[in-house]
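My questions will all concern the structure given below.
Note that this is a trimmed complex: some chains were dropped, and none of the rest were shifted.
The first chain written gets the first letter, and so on, giving A, B, C and D; residue counts start at 1 in each chain.
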Amino acid sequence: MNWTWFHKFGSPPHIYRIAGTLAPWFGWPAGLLIVAALYAGLVLAPPDYQQGDGFRIIYVHAPSAWLSVMIYGVMASAAAIGLIWRMKVAHAAAASCAGIGAWFTVVSLITGMLWGKPMWGTYWVWDPRLTAQLVLLFLYLGYMGLRSGIDDLARSDRASAVLAIVGVINIPIIRYSVEWWNSIHQAPSVMKMDRPSMPMDMLAPLLMMLLGFTLYFAAVMLVRLRAEILRRERSASWIKEALQ
Amino acid sequence: MPELSVKNLLVFRGERHLFRGLALAVPAQRCLQITGVNGAGKTTLLRVLAGLLEPEHLELRWRERAISPRDAGYHGELAYLGHDAALKADLTGLENIRFAVGLRSTLGPAALAAAIARVGAQKFADRLVRTLSAGQKRRIALASLLLSGSSLWLLDEPATNLDAAGQALIGELIGEQLARGGTVIAATHQDLGLAATARIALELGSGT
Amino acid sequence: MSEFFAMGGYAAFLWPAYAVTLLAVVVNVITAQRAHAAARAEARRRLEMETMPEHER
Amino acid sequence: MNSAANPPHLVRTGALAAALKVLQRDLRLAVRRPSQLLQPLAFFAVVSLLFPLGYTPELDKLRAIAPGVLWVGALLASMLALDSLFREDAADGTLEQFLICGQPLVGLVAAKTLAHWLLTGLPLTLMAPLLGIALGVPVAAMPGILSSLALGSVTLSLIGAVGAGLTLGVRRGGVLLSLLTLPLAVPVLVFGARATELAIAGESLTGPLYLLAALAVLGATLAPLAAAAAVRIGVE
């Protein structure tokens, strides 16, 4: 098997350039989609027959929750690639994911709490999904704490990669255990995530939002990745050209 | 036919390259003595050779075989004595030696007694290390080194804390190791008293 | 219009939720661009240092 | 020319024997400092007894919170002792020697983890029934509590070893260590508390016990590898 493409793909100048080209291609569509989805979700979509206008929180809650989970997956994959193939760019990618992921975990928690107050009558319940999401936030915080706690870049990369991978093994375990834990207690509230087939005019904005947020993440992550690569690369030869 | 050879060593520390393409070769039964001003990179070089510090690039050959500095077989034949002598304060000198050597090989009581006598530690080897003076601790560490049976010694300022007799002892121990067929790389400014043919000098450039 | 902003009585929950999300979206864009600009400036500074003769560093 | 490397009298130590030596040394060091042995126990006792003090003296009510109290207490006590798992060995250069002694690091790290469990997890487990009685737990529940804590504390030690390895290069990493390990320990806590609850209620606890055992097995196979990798990274 010829691995040169792999190494070429992993070469910092290559990635730096590609990321620079791609970022706007993700960023602008993301912006358009989000704005359109906002209009569709806040104005066009009809109120829910039970929740009234309160359901519209879904258009920020679900996408941010989705991002928080997806970003962890991307981060852990990048970390694993970095650890196994000793690819520095992959470590840089993992590093650029963490902050964004933590932000959107917080957003999903806050929007969920703001939704929970009118729907369940309380900001917080120890529901399995909520608990698991809180644990995810701690995993992110631990990852970032470890990263910033170690000065030496190479060591910080590899140590945090180990943590990200261990965390990925643990996420489904946490999910199941917490789910199982709650099912044996009586249900704490009237939490019902029943998903009746949503009418199209409610679902479409949500799907647009999900796609928009995903593209948005890609764009922001690529910019952060460029910054990380510049910060890490010491061989000046290609940087000189890149800075022109 | 060098016992150990290094090519194209590339080490980055802080914001600059400490080594950029350093090469060296040490035949068996020779002592490579590294000198250089404070911060020149003596400790760094020894730690790279011991596999404790990852260089950006290194081509290492040991007995004609290209190996990684983290090769288990290579580690089995290497002993590293650095600034921290890996002594547990709450164990006696003897217990420390038995543990350190025991990790690598089985240790007979006769060899143990001989090594302790050789480093002049008879009087205090059975005391807790926490109650020993700096130089006494160092002698315990030297006994472990002797007993490791390693053919390659990497020594970082081995004479630290030793008295005048101890400094001479270092030179003698190195001489004996060479006579046994071993190899030594030592960072020290002290005169080791070796035959001119046994010694190779390496002076590292100015530090930052 | 004010009916729109009232959101059927859910305004106190809905708008903060949207505000937090907007904040996150904006902050992430800004910090990313700042980080990139800072890294470029730092790289440029380092380049200039490299091309300077040894004794002037 | 190999005489120095392998003099006739030199017999290489096997990987298992080396690990045993590490275990033996850690146990011996602990015995030399008995106060360190008592610290997790004292902490466990204080945490468990605080609840009757602050909550209510009624045994009926206490019995309801006993599983949570015992498990949270055990988890925190075990974590307190973790901080020093590799720290001393890193500071005095022993970990460096582990790396270059030619023995598989996984074995040495596993031995240290086992020593930690023997010195923390096991005493905590044995102490739990005593505290259980103070919290109104019926004697019939004790075998269940003992077995679940024994299994769970093994996993806690294993997870903790990974965290301790990862925080090696971090100055004052004690708090970070707990931040890393506690989220990973959530499943153990959930199943463990559930098992204890069932034991107190007099029901069969095979379900959560199996899950605890599964976690322990998973941990025992993966954690030493991760911890060894972490230690290798952490030793500069």
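Note that a contact is a pair of C-beta atoms (placed from the backbone, for glycine too) under 8 Å apart; a residue touches a chain by one contact, two chains touch by 3 or more.
Just so you know, these numbers come straight off a predicted model, no measurement behind them.
Student: For the entire complex in this file, put down the subunit formula using the displayed labels.
Tutor: Composition of the full complex, by label: A x1, B x2, C x1, D x2.
In the analysis below, only the chains that are shown with their structure count from here on.
Student: Taking the mean of the CA coordinates per chain, how far is chain A from chain B in Å?
Tutor: 49
Student: List the centre-to-centre spacing of chain B and chain D in whole Å, with centres computed as mean CA coordinates.
Tutor: 35
Student: Rounded to the nearest whole Å, what is the centre-to-centre distance of chain C and chain D, using the mean of the C-alpha atoms as each centre?
Tutor: Inter-chain centre distance comes to 42 Å.
Student: Send over the residues of chain B in touch with two or more other chains.
Tutor: Residues: none.
Student: Please output the residues of chain B touching chain D within their complex, sorted ascending.
Tutor: Interface residues on chain B, with respect to chain D: 28, 50-53, 72-73, 75-78, 80, 82-91, 95, 99-100, 102-106, 108, 111, 149-151, 177, 180-182.
Student: Over in the complex, which chain A residues touch chain C? Could you list them?
Tutor: The touching residues are 34, 42-43, 47, 52-54, 56-57, 60-61, 64, 99-100, 103-104, 106-107, 110-111, 114-115, 117-118, 216, 220, 223-224, 226-228, 230-231, 233, 236, 239-240, 243.
Student: Any idea which chain D residues touch chain A in the complex?
Tutor: 162, 166-167, 169-171, 173, 176, 179-180, 182-184, 186-187, 190-191, 194, 211, 215, 222, 226, 229-230, 233-234, 236
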